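Of the protein chains in this complex, one is absent; all others appear in place.
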Amino acid sequence: MSSYRIQGATGDWEVVIGLEVHAQVISNAKLFSGASTEFGAEPNAQVSLVDAAMPGMLPTINGECVRQAVRTGLALGAQINKFSVFDRKNYFYADLPQGYQISQFKHPVVGEGTVTLDLEGGVSKGVGVERIHLEQDAGKSMHDQHPQFTYVDLNRSGVALMEIVSMPDMRSPDEAGAYLTKLRTILRYIGTCDGNMEQGSMRADVNVSVRKPGDPLGTRCEIKNVNSIRFVRQAIEVEARRQVDIIEAGGTIDQETRLFDPNKGETRSMRSKEEAHDYRYFPDPDLLPLEFDDAFIEAARESLPELPDEKKARFMEALGLNDYNASVLVAEKESSEFFETLVEALAKATKKDAAHIALKASNWLTGDLFGALNKAGKTIATSPVSAEQGAELLALVEDGTISGRIAKDVFEVMFETGKGAGSIVEEKGLKQVSDTGAIEAIIDEVIAANPGQLEQYRAGKDKLLGFFVGQVMKATQGKANPGVVNSLLKPKLDG
Amino acid sequence: MSNIDKATVAKIARLARIKIEDQKLEPLAGELNNILGWVEQLSEVNTDNIEPMSSVVDAKLRWREDVVSDGDKADSVLKNAPNAEYGFFAVPKVIE
Partner (left out) sequence: MSDLTKLKIAEARDLLAKGELTARELTEAHIAAVEAADTLNAYIEKTPEIALKQADAADARIKAGDAASMTGIPVGIKDLFATKGVHTQACSHILDGFKPEYESTVTQNLWDDGAVMLGKLNMDEFAMGSSNETSYYGPVKNPWRAEGSNADFVPGGSSGGSVASVAGYAAMGATASDTGGSIRQPAAFTGTFGIKPTYGRCSRYGMVAFASSLDQAGTITRDVRDGAIMLESIAGFDPKDSTSVDIPVPNFEAALTGDIRGMKIGIPQEYHLAGMPGEIEALWHQGIEWVKAAGAEVVDINLPHTKYALPTYYIVAPAEASSNLARYDGVRYGLREAPENGALDEMYETTRAEGFGDEVKRRIMIGTYVLSAGYYDAYYLKAQKVRQLIADDFKRAFEKVDAILTPTAPSAAFAFGEKSDDPLAMYLNDVFTVPASLAGLPGSSIPAGLSANGLPLGLQVLGKAWDEETVLRVSGVIEEAAVFTSQPELWWR
């Protein structure tokens, strides 16, 4: 793998990237109150008096949020801390009702772990996770609804977030993108976060610095709240470039918080907002330390499904898939589940070993179905063709009822109409003809109709065999069994 | 240890979001220094190997069930608001 470098006037520069990801925990109720976490309610409808920080209101912790954080830690092979502490992070903002965010500072619930990136060309790389802590989300401020006022909705206030902090282990926009992709895949697999960046349930703060390869770490800037993987890549590129230009012009980098503007393709300083931040963290006296035992951790571990890396290895080793197909299929939990259902149904229909038909099934899925979904702007979850229907189609090919060629036509109709393969084949009379008598008659007709080509063939132009096969298939509208055609045609042509 | 000057008082006041008039900074610095000078006698106490108290009660944090048991009371939430419009709290515009 070629390493990513920024070309400067003084030579090549290396980019060092760390990511802080805020992932909204999947739970019914909020971290410290019984209000719902659902999206899209009327303003302030999902707010308890605790979330609104009314005088005398107190936090009580939702055990499910703890379990989800621990499951996430386990999925990243991280250290789980049986003792952790909730701290208050103090600052004033209109959508922060308490005047502080309950977070974890010195003692997070999850310690060090790893995310394994799948990079181009089957290369993998481990990126360290420094910690995961639990904290409250803030509410939402809307600045564009009224000329004088900012409107505040507290529906998000108090929803549980996991802040997943990486080590500064990434060296290119691609690696950062691969990290986020992989992290999102894992969170979705285990069901601890829906990973939806557009809705804001997963957001990234990007720490970027540059250095000459081999030099110590440079001063970093933090680009706040970038909300798509594409923007994360772009932000890194422009920020790294900006830093190189400053240093090469003799300047220095100020450690600061910046904002990425995708329209202008630039990052800019948020210094005005940043002024004199001093969060005055201290342990929240309304809460006791968070403690749990090994049995709790083990139960969380047992609740984890097969993780993408494990699944990919199994797909390759037990089912004979190639690296590419296996990677594509495990990237989304839904795809891998579709695939497993497909293989199971196909094995059952054909009474063949899964290992025997899995590669064909994966080719059809990653080729035909993904292609069609892509074109139609659909996802595997909204696919008009189910895994069972896909298996029915592939089974028809396997048992020789239709040819691979016809199967593509049948699939098109299935995709459009949602009908089953069997009924389409039946309706349109697409069954493959294997009756030797009928095929022989057609072969005779074709040979008789093309005396010139027959002469050339017999004079040694072997390639014309294909022409004759094509003519026979054309005459049978593609339904003739190609194997039978081949075995009958050759002796007749040879005379 | 502590020697709070005018500028420090201004900085603390800003962190605490309390407006303090200029002429009050100096006297306040005096008061705060007085109090902090007095609490600094704690430095006499040997606290090596002492864990800071995390809670005065000897109890474990209880966990809630993950059920929606609250919310759906926007009226109550907004009832005491100095300014509420269209179901939102309204505050002077925040310049981002």
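List of remarks:
Labels A and B are assigned to the chains in the order they are written; within every chain, residues are numbered from 1.
Going forward, contacts are C-beta pairs under 8 Å (C-beta built on N, C-alpha and C of every residue); 3 or more make two chains touch, one makes a residue touch a chain.
Please read all numbers here as calculations on a predicted model, not as lab measurements.
Note on the chain not shown: across the whole complex it touches A, B. Considering the full assembly, A:90 is the residue among A:37, A:90, A:136 or A:401 that touches the omitted chain.
Although one chain is not shown, part of subunit B still touches it, namely residues 1, 4, 8-9, 12-13, 15-20, 28, 31-32, 34-36, 38-45, 47, 50-59, 61-62, 64, 73, 76-77, 79-83, 89, 91-95. The chain not displayed touches subunit A at residues 49, 52-61, 88, 90, 92, 94, 97-100, 148, 150, 152, 278, 280-282, 285-288.
As a convention for this text, only the chains that are shown with their structure count from here on.
Annotation: 41 Å between the Cα-based centres of subunit A and subunit B. Of all residues in subunit B, only 11, 14-15, 17, 54-55, 57, 59-74, 76-78, 83, 85-94, 96 touch subunit A in the complex they form.
Subunit A contributes residues 27-29, 33-36, 42-50, 52, 60-66, 85, 92, 94, 141-143, 145-154, 273, 276, 278, 280, 283, 285, 287-291 to its touches with subunit B in the complex.
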